[in-house]
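Note that this complex is displayed minus one protein chain, with the remaining chains in position.
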Amino acid sequence: MTAEKKNTNIRVSLPAVCIVWQISMIILFGIFIRYDAESDAHWLEKKPKNISAIENDFYFRYPSFQDVHVMVFVGFGFLMTFLKRYSFGGVGFNFLIAAFGLQWALLMQGWFHHLGDDGKISINVYSMINADFCVAGCLIAYGALLGKVSPVQLMVLTLFGVTLFAVEEYIILNLIYAKDAGGSMVIHTFGAYYGLAISWMLYRPNLDQSSRLQGSVYHSDVFAMIGTLFLWMFWPSFNSAITEHGDGQHRAAINTYLSLASTVLTAVAVSSVFQKHGKLDMVHIQNATLAGGVAVGTAAEFMLMPYGSLIVGFCCGILSTLGYIYITPFLEKHLKIQDTCGIHNLHAMPGVIGGIVGAITAAAASESVYGTEGIKLFKFPPAQQGGHQAGALCVALCFGIGGGILVGAILRLPIWGDPADDNCFDDESYWEVRGRFEFFKNVFAVWITLQYITSFLNVK
Amino acid sequence: MTAEKKNTNIRVSLPAVCIVWQISMIILFGIFIRYDAESDAHWLEKKPKNISAIENDFYFRYPSFQDVHVMVFVGFGFLMTFLKRYSFGGVGFNFLIAAFGLQWALLMQGWFHHLGDDGKISINVYSMINADFCVAGCLIAYGALLGKVSPVQLMVLTLFGVTLFAVEEYIILNLIYAKDAGGSMVIHTFGAYYGLAISWMLYRPNLDQSSRLQGSVYHSDVFAMIGTLFLWMFWPSFNSAITEHGDGQHRAAINTYLSLASTVLTAVAVSSVFQKHGKLDMVHIQNATLAGGVAVGTAAEFMLMPYGSLIVGFCCGILSTLGYIYITPFLEKHLKIQDTCGIHNLHAMPGVIGGIVGAITAAAASESVYGTEGIKLFKFPPAQQGGHQAGALCVALCFGIGGGILVGAILRLPIWGDPADDNCFDDESYWEVRGRFEFFKNVFAVWITLQYITSFLNVK
Partner (left out) sequence: MTAEKKNTNIRVSLPAVCIVWQISMIILFGIFIRYDAESDAHWLEKKPKNISAIENDFYFRYPSFQDVHVMVFVGFGFLMTFLKRYSFGGVGFNFLIAAFGLQWALLMQGWFHHLGDDGKISINVYSMINADFCVAGCLIAYGALLGKVSPVQLMVLTLFGVTLFAVEEYIILNLIYAKDAGGSMVIHTFGAYYGLAISWMLYRPNLDQSSRLQGSVYHSDVFAMIGTLFLWMFWPSFNSAITEHGDGQHRAAINTYLSLASTVLTAVAVSSVFQKHGKLDMVHIQNATLAGGVAVGTAAEFMLMPYGSLIVGFCCGILSTLGYIYITPFLEKHLKIQDTCGIHNLHAMPGVIGGIVGAITAAAASESVYGTEGIKLFKFPPAQQGGHQAGALCVALCFGIGGGILVGAILRLPIWGDPADDNCFDDESYWEVRGRFEFFKNVFAVWITLQYITSFLNVK
């Protein structure tokens, strides 16, 4: 009752941020963004005579794009509905920041990767996949902060997150020449440490005040399984979406499919063995079953071999589940990092493992395994490429942690409308929640019924 | 207690309609419908030697078809589960009328567009997309009537709706030669005004009697977000599904992707600014975020430019949210139009805007922008094409309003088993609802518990 009451009124700040930033997007798109050759109406005229309309890259990228799109909006969105009273915020704010982030990502990634001689950025379906990838990094970061920040803070997190991502990605892919098709380093390691560092900066020592809401109810856990399954099913598309056409894309899908299958079994095993009577914990099933997809991201397009994928998934299912049991409480208690969704177990650790697996696999590459053409996948000789891969992992870590501390400092300013400790994990802060009085209506109905029965008994 | 009780018994009418109409479909399909060249077993023999099996159009249309299919059944279906006690009716009747409508659409659209010299209609994956499109018009109309009509009325609505749609579409595409790839006019404007006119004809002055059910509960709002997100994610497929292969299809997907992203931000902004403390309203997030997809439908395949798409989405997000706040109550109070899902804000207004944007963009086309080949997208010179586009919008409006009044008159007959006012928005009317007595069981359990505690206290 005497708890500090923070002002969560965002009636000025949220609309202002949305409108001003969206207008900025329109202006910047007007100046910079154009259709690329294959999506421009001149294509018919200018395309080589010997290729037909159905060879437009649209037909070979668009199904992958849609799968990634589902992962970003339904996958991440529903995975975050598991809290009993924060499902609106989970899926709704995910929607908002992804919709903003993808526009800003088209610009940022465009400036770094697709700026033409005329100063224009050319976009196509490939850019859309990359924009969704970039957004995924910020959504991972949101997972650590779920329920504890305002939508305005999330918009700021996304603005800086996308910016940092684009620079980090440019360094890793274009300066270091590391390979990272599924983004174990670029997306998952960066995104997770970015979110964890912000969470560390925004540490709330008295958060247990709202602990009655920091958990799931039966149906919110089923909703979260929608997110889990769509992430799990479409992860092969995620890891193969931007690889070169041909065998690499084919192989990336196979490796991810296998790694994820293996993860499910070990996540179940560890979840069961650490619980009384061997009961399974929904938190592990919802999250740790996905760790194999993260960890196979970098090496998915390499000749990891089917059994290699199974081994990666095997280890990550165990490690990730153990993370939920031991490491998350440890981080909160000793390192002051509160991680609502456990992104450290689902993205950070598997992402780092993915980077290491990628470095080792690249270092072990040989012409006998890859063929004279296939080996050209790597820019450098194997050992050197392995070094570059390891370097890339460090870059992702630095950008994540450093960027997170910086952005966390900004988000500590007392102007963002974040909730007080006892309003965390509660949709009431930022949403009109209907049916609030259902409970009291029920109480009243029970009371009336009881009165009736009592009076009837008394009379008798 | 003294309220008029209508007879909602549909035990004869619903089975009769389903069986008789399905048998009619079988007979008509037997007479008219055949596989087209690419889906007939003679294809192997008759196809040109220089094209291979993987150039069958199936591979270039089927992914788009499946995305549209998901929008029709999961997208529209789950968007209508938001009512606290009408989720079965929302997703279930959507399923029923879509399954009937697509068969009737294959026939109606076939007669107008694909009737061969032999009097047979040839169908393929392209026909399936068009049938789904046609059905979407009727599902939009259902949105205005959700909770207030019987499934038999919905079947009648669909029978006439598909018929009117096919005629309207033929006039717009084949007589006026307007372009409408994403159906802003053909699907959304028509469907929305069709539904609104029917709702006007079926006006219920005392509907507030069931107002206790005309709202959402926490979990029904999360279910509706499944519908919202699948519509939002796959809308780029919807607007590009039937365009010519090549750059046009590619461009339509990009434009829709951008327009929808922009809409989310302005819908959030307006939702927040009009509510106390800036809280967001789930109704707006579920619906207004989609308006940009509707409004960019006609012009999606044109050279609207990326920033143009953002502008369209920007305006529609604002307009649609304002519609939910001001126009829906106005329509109900002053024009006697009750619009359960707010289709006026999501489909009618954005559809009309889409038609206007299409007319302007077509009128502004030039050979320098489109190229000598690209400009052939339009049948007429720019200015004239713009006029044709505007004419098409009028046709869609007339068919919607006129057809709706006609069908509404039919649906007012007292034979369809529609619910009384105080049974509206209640699944009990047409569904076996289990767990009805859960509440009373709980009350009983509470009572027993209390008795036990009381007696314990008394003894002490």
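As written, the chain order gives the labels A and B, with residue 1 at the start of each chain.
As a working rule, a residue touches a chain if its C-beta (ideal position, glycine included) is under 8 Å from a C-beta of that chain, and two chains touch if they have at least 3 such contacts.
Predicted, not measured: the structure shown is a model, and the values here were computed from it.
Q: From the listed residues A:Gly116, A:Gly278 or A:Pro329, report the one that touches the chain absent from this view.
A: Touches the omitted chain: A:Gly278.
Q: Hey, which of A:Ile226, A:Ile242, A:Ala390 or A:Leu411 is the one touching the hidden chain?
A: Of the candidates A:Ile226, A:Ile242, A:Ala390 or A:Leu411, A:Ile226 is in touch with the missing chain.
Q: To test your reading of the contact rule: which positions on subunit B touch the chain that is missing from view?
A: Considering the whole complex, subunit B reaches the absent chain at 8-15, 18-19, 21-23, 25-27, 29-30, 33-35, 38-46, 53-54, 56-59, 62-63, 66, 69-70, 73-74, 77-78, 81, 85, 87-88, 91-92, 95-96, 99-100, 102-103, 123-125, 128, 151, 219, 223, 226, 417, 429-435, 438, 442, 445-446, 449-450, 453.
Q: Give me the subunit A residues in contact with the hidden chain, please.
A: Residues 55, 59-60, 63, 67, 84, 215-219, 221-222, 225-226, 229-230, 232-234, 237, 244-251, 253-254, 257-258, 260-262, 264-266, 268-270, 272-273, 275-282, 285, 289, 303, 305-307, 310-311, 314, 369-375, 377, 439, 443, 446-447, 450 of subunit A touch the chain absent from view.
In this text, only the chains that are shown with their structure count from here on.
Q: Mind checking the rotation angle between the two copies, subunit A and subunit B? C-alpha superposition, nearest 5 degrees is fine.
A: Answer in degrees: 120, to the nearest 5.
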